[in-house]
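Before we start, here is the structure in question, set down as structure tokens.
Heads up, one of the protein chains got dropped from this complex, but the rest are sitting where they should.
Which chain is which? They are A, B and C, in the order written, and residues in each are numbered from 1.
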Amino acid sequence: MKANTFVGLSLSLLATLFLPGPLAPVAPDADKDTAFRWLDANEEAMRRVSLSIWNTPELALHEYKSSRELMAYLEANGFHLEKGVAGMPTAFIANYGSGKPVIAIYGEYDALVALSQKAVGSPGPVIEGAPGHGCGHNLIGAGAAGAAVAVSKWMEAATIKGTLRYYGTPAEEAIGGKGYMLEAGVFRDVDALIGWHPQDVTTASFQYSKAVASVRFKFKGVAAHASSAPQLGRSALKGVELTDIGVNFMREHIKEDARIHSVITNGGGQPNVVPAAAESWYYIRANKHEDVADMFEWVSEIARGAAMMTRTQVEIIVDDDSYQVLPNRAIAEAMDRNLRVVGPPKFSEEEKATARRMQEPLKKNIEIPLSERIEPLPETPGQGAFSTDMGNVSWNVPSQEFEVATYPYGAPIHSWQVTACSGMSIGQKGMMVAAKTLAATAIDLFKNPSLVETAKKDFEERKKGHPFHLLTPPNRRPPVFPESQ
Amino acid sequence: MKANTFVGLSLSLLATLFLPGPLAPVAPDADKDTAFRWLDANEEAMRRVSLSIWNTPELALHEYKSSRELMAYLEANGFHLEKGVAGMPTAFIANYGSGKPVIAIYGEYDALVALSQKAVGSPGPVIEGAPGHGCGHNLIGAGAAGAAVAVSKWMEAATIKGTLRYYGTPAEEAIGGKGYMLEAGVFRDVDALIGWHPQDVTTASFQYSKAVASVRFKFKGVAAHASSAPQLGRSALKGVELTDIGVNFMREHIKEDARIHSVITNGGGQPNVVPAAAESWYYIRANKHEDVADMFEWVSEIARGAAMMTRTQVEIIVDDDSYQVLPNRAIAEAMDRNLRVVGPPKFSEEEKATARRMQEPLKKNIEIPLSERIEPLPETPGQGAFSTDMGNVSWNVPSQEFEVATYPYGAPIHSWQVTACSGMSIGQKGMMVAAKTLAATAIDLFKNPSLVETAKKDFEERKKGHPFHLLTPPNRRPPVFPESQ
Amino acid sequence: MKANTFVGLSLSLLATLFLPGPLAPVAPDADKDTAFRWLDANEEAMRRVSLSIWNTPELALHEYKSSRELMAYLEANGFHLEKGVAGMPTAFIANYGSGKPVIAIYGEYDALVALSQKAVGSPGPVIEGAPGHGCGHNLIGAGAAGAAVAVSKWMEAATIKGTLRYYGTPAEEAIGGKGYMLEAGVFRDVDALIGWHPQDVTTASFQYSKAVASVRFKFKGVAAHASSAPQLGRSALKGVELTDIGVNFMREHIKEDARIHSVITNGGGQPNVVPAAAESWYYIRANKHEDVADMFEWVSEIARGAAMMTRTQVEIIVDDDSYQVLPNRAIAEAMDRNLRVVGPPKFSEEEKATARRMQEPLKKNIEIPLSERIEPLPETPGQGAFSTDMGNVSWNVPSQEFEVATYPYGAPIHSWQVTACSGMSIGQKGMMVAAKTLAATAIDLFKNPSLVETAKKDFEERKKGHPFHLLTPPNRRPPVFPESQ
Partner (left out) sequence: MKANTFVGLSLSLLATLFLPGPLAPVAPDADKDTAFRWLDANEEAMRRVSLSIWNTPELALHEYKSSRELMAYLEANGFHLEKGVAGMPTAFIANYGSGKPVIAIYGEYDALVALSQKAVGSPGPVIEGAPGHGCGHNLIGAGAAGAAVAVSKWMEAATIKGTLRYYGTPAEEAIGGKGYMLEAGVFRDVDALIGWHPQDVTTASFQYSKAVASVRFKFKGVAAHASSAPQLGRSALKGVELTDIGVNFMREHIKEDARIHSVITNGGGQPNVVPAAAESWYYIRANKHEDVADMFEWVSEIARGAAMMTRTQVEIIVDDDSYQVLPNRAIAEAMDRNLRVVGPPKFSEEEKATARRMQEPLKKNIEIPLSERIEPLPETPGQGAFSTDMGNVSWNVPSQEFEVATYPYGAPIHSWQVTACSGMSIGQKGMMVAAKTLAATAIDLFKNPSLVETAKKDFEERKKGHPFHLLTPPNRRPPVFPESQ
């Protein structure tokens, strides 16, 4: 669900807004070196896990094999598992150590509809129409797991106190697994939560996302024969359409950063029957959740107005509600430092040639095949147009993520290029940079209580004056799909 | 407000639906002859009144000169006047005699906007843009007045007991003066009310009209600069437009005979300000008032839904509400008989040549220049598409009217052709036929208590099961426009 | 596709419009008696065919078993088969005899979606969600086949010259199989075509239906991420919606008898992508095909205007176009006489009790459980609100059908009540009346060349001035669905 709008920013606004400034020289660090060495030595196992997930791409809430793969890896490396949390069979928690602080890393592993693609430089599915890892979640899941194990090895060696935790979070692409996990209370004791995401650039992603609510409007009318007795019918479809019209009329009067978009998921049966049932599905977005909440109220009034106009009934169902991601300055700075310690991924001439072939269909005349630099850390947070299920978690736990280049510069997320690279050496290289950076940042958090403290202060500061109140009904339950054989 | 939809009917439906049947031979009648002779002898005075009104066409509620002309004529002929009734300076009642029965004739005399036209066979205004008698109300007012005087002369001569009354009813074209008069109670003691209307055919108009409500939807929003702060504005115009959209969406689900039509009377000021005020004006019609009332409720819900959608307020104002005209079989039969006694108007070759010239711009290849026949009385009532302020009166008093040819066959009502003929001999001839028929029918009503009785029974029968309940607010007051000098 | 709007007519308009008049006494007829006796003797075989079709309800173009059942019956009785005509595997023609005249009977046998119902007096499916014979086509197919065989037996016995033909016409409920057969030329040599339909009354159905065009509007836009780049998207769904709005705005300006109704068959995918594809499906109806053609042109302009408004493209696909059914006076009179010879179905007390139980959920307080009378033949044709694939055929061959009561009075067509009765003795009784009436009418047509001649004259008269020109593309081909195992 994450669009690479950061690219646009990096090319235009960033140039003027962000002052890179001279970077402080980075001192060598024996603790991090321990983790880096372990990762280098165990790269092959991580690669195998990431490719195993890539080879069996599973859709949201269907990630049975993928989650088992990750659980097996973590358990084999001494983590204690908690399976099927928050009512989702494919969600899990893996713990190492105990007590405070609790430093957590999250992993994702769900695939996308119809993005099946071979691990080659030209388009072509493995299985036509099958799912594919077009968002690189196989790299996230495996990279984060490798990082967790590396940190646990260091903790063991350095007898570090505290809990290291890996969150196996399903369904990022669809219903937002992290939201259900948050509501189940499983993040309650976490001091800091970190993660990463594949991108076409490498950066400590210091930015807000958009908040979003996913809402369905189910209209109920009265069926009637549309030719012989239209006056007896009350059209649910007209309710749906008048809601859309009302929303389009509303657009002039909402903020520039707001976005409302929808589809009609049920538009009636046959023309000769006045439709008694119809449904639309809306996303309501804005930079701030309070604007989403206001607009949700207004759009709901529009739907109720449409029901009144058409003498039908409307049921309003909020399926999901995500706050904008709260970035965390302290952790972002730590990530930025660690990225510079680890260094950006370096690609071979062959990999670059492949990337150039992948860029060709984009017709954008892009000069750089693969990013090999680290973007400057902006002074003030950027603003993305994407939304993610990290949003709500980031309002409850100090959280931050970074991005590492794993596919050709300028390629859109959710494309065959991303799927392909997520199964190739290009993606693996990015994953290793990510694993090291995650490990180094976790080590920073374990070693420096003041970092955790500063992160918490930044977190509290950004939340101030903005209550956290979701539009979704309390005690909602995720759907469960049994594993197919 | 009366469209000549009867023409269409007379040419198509009537042919199949109405069985003319053999007409009973009509016996000579000394009473009616008295009246007819008086009318023939006094035609010139009536002509003068009708032309005087025609020459000073006055819009609804501005008919100061026209009403004075009629009052003077009636007073001079022995009628007692009651002026400025029902809060309208140009409404009046003229009485002759006293006691029961009360037989009444109504007259109209308001003109139409921008229909100024010379009394000639080709288009051309007397004063560009000025009002004109495009509905022939000058003929109605004068013809009815002449009939009333003729009947009073017969009553005097024959010492007939009872009250003969002339209702001077203003503003038929605009707000419906008769409605205000009805609500003021001035029709309460009437036993039968008769009248006539110019047309392109001659017929006892045995038909229903449509019921109609005239409604305004006043929206109130919030002004804001449309460029710098559109998000602070709430557009009243969008409320108006969404009402229109909702009504168009409703059309599929209303009865075939229903009609809803509207204009926007206030669509905002300058584009750079979000309109804080806007207004639309609706007519809601159907063959039955109960359907109008239902649709008024629905359209009101649509307007309220539109206000909800746009976060504006709406005020719903019913300016007028007219029931469909209830025809009266007994009186219609009397009128049909009397029309046949009097005979249709007969036109000269010159008049016919003029009428043919007037028909040319209509491009309809009409064979008949001027109707010189009497249409058959239909067995069951026809259904017109027009509405009139006689509607409500006809639900409270047994009422009936007929129509006499006063302008070229096929010409539309509210056209320059009608204005012209209403000031020419063509119109005068029709007026004389009308005056005699009105007089004869009044004489029938005075002489035959059983006719009044049958009329009342028919009246009660048609109303049965249909309560009379207006959508207009109680105690509404007509606007008053002072006489300009 | 046939709604029982006739019921409404029989209760209201018919009462005033149609004059029954004294019926001519009917003389005994040995030819018809031959056919009637054969039918009585062979009722059981017909019953078996009708129940076999009823027990394996097959949807439009899937009627493999049902058509084989009918073909086997006709072939076994000496008819020559032509299978898979007009590109439809389930369409067939069965011939008996040769040369002129060609008198034809049509049969139908497709079922309806989700109308599965047990042959009992209370609601309850055989298989939840499965198809069912809610329009009684199993009775039509079997009854018509029995009639054909009975007539062939008489032809054989009486050595009658000419061709007797049975048209096995699939997909009446969906795409209109008869239309494709007509376009394939298979009706070209027919002198008269007769048929029947189950109803809640028994009548020579002397009426027009509505003409109808079935049209799809496929819009193509440009996909874009609806949050990060909505300005790059062009919404196909908005094209669909603006077409709907335009059509609702058009409604005020179409004729009273016109009907336009639609559904949205593709309303986009996920809200976060601007829909690049969307589709709506319209029925455009009116009493006259020329009005349908005019409105189709207007609606197409609306769709093109919507494409222009949204900068999308629209493809307009006319799937089907049916003229209003032309009734045939001569054949309708013959049918009316024959119905009176045969007599209406007579039901047992038990059957009536069952019918009453079936009427209960209708909550209409209907007095008659099952109609046992024959409605009067109207003087002038009625006007139904339904449409059927007989429409186009009736503009190319003199055609007429009648209706026989086969289910409870007042029950709607396409209801569980109809499905149930079509598998019960109630339906069988109606089917036998129908078979006899069809046989008698065919015998009339074979025996009286003047009847065929009068039918042709009436046919030519009704078509006069109205060219037959379909909106569907030439050489269109029906879809083919292979038989599932």
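Here, a contact is a pair of C-beta atoms (placed from the backbone, for glycine too) under 8 Å apart; a residue touches a chain by one contact, two chains touch by 3 or more.
Everything numeric in this text was worked out from a predicted model, so none of it was measured.
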item	value
Candidates B:W38, B:F79, B:F386 or B:F446 - the one touching the absent chain	B:F386
Chain not shown: contacting residue from C:P125, C:P230, C:G343 or C:P381	C:P230
Omitted-chain contact residue, chosen from A:E156, A:D257, A:E297 or A:E315	A:D257
Contacting the left-out chain in the complete assembly, out of B:G99, B:P271 or B:P467	B:P271
Full-complex contact with the absent chain, from C:P125, C:G305, C:G343 or C:P381	C:G305
On subunit B, residues whose C-beta touches the chain left out of the figure	1, 3, 5, 8, 210, 212, 214, 225-230, 237, 241, 244-245, 259, 261-272, 274-275, 280-283, 285, 384-387
Where the unshown chain meets subunit C, residue by residue	226, 230-231, 233-235, 238, 241-242, 245-246, 249-250, 252-255, 274, 298, 301-302, 304-311
Touching residues on subunit A - with respect to the absent chain	16, 245, 248-249, 251-252, 256-257, 260-261
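Here is the rule we go by: only the chains that are shown with their structure count from here on.
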item	value
Which two chains share the largest set of C-beta contact pairs	A-C
Cα superposition of subunit A on its sequence copy subunit B - rotation in ° rounded to nearest 5	180
Innermost chain by mean C-alpha position	C
Classification of the subunit A:subunit C interface as same or different, half of numbers criterion	same
Mean-CA-position distance for subunit C and subunit B (Å)	48
Distance between the centres, which are taken as Cα means, of subunit B and subunit A, whole angstrom	71
Inter-centroid spacing, subunit C versus subunit A (mean Cα positions, whole Å)	55
Residues of subunit C engaged with two or more neighbouring chains	245, 261
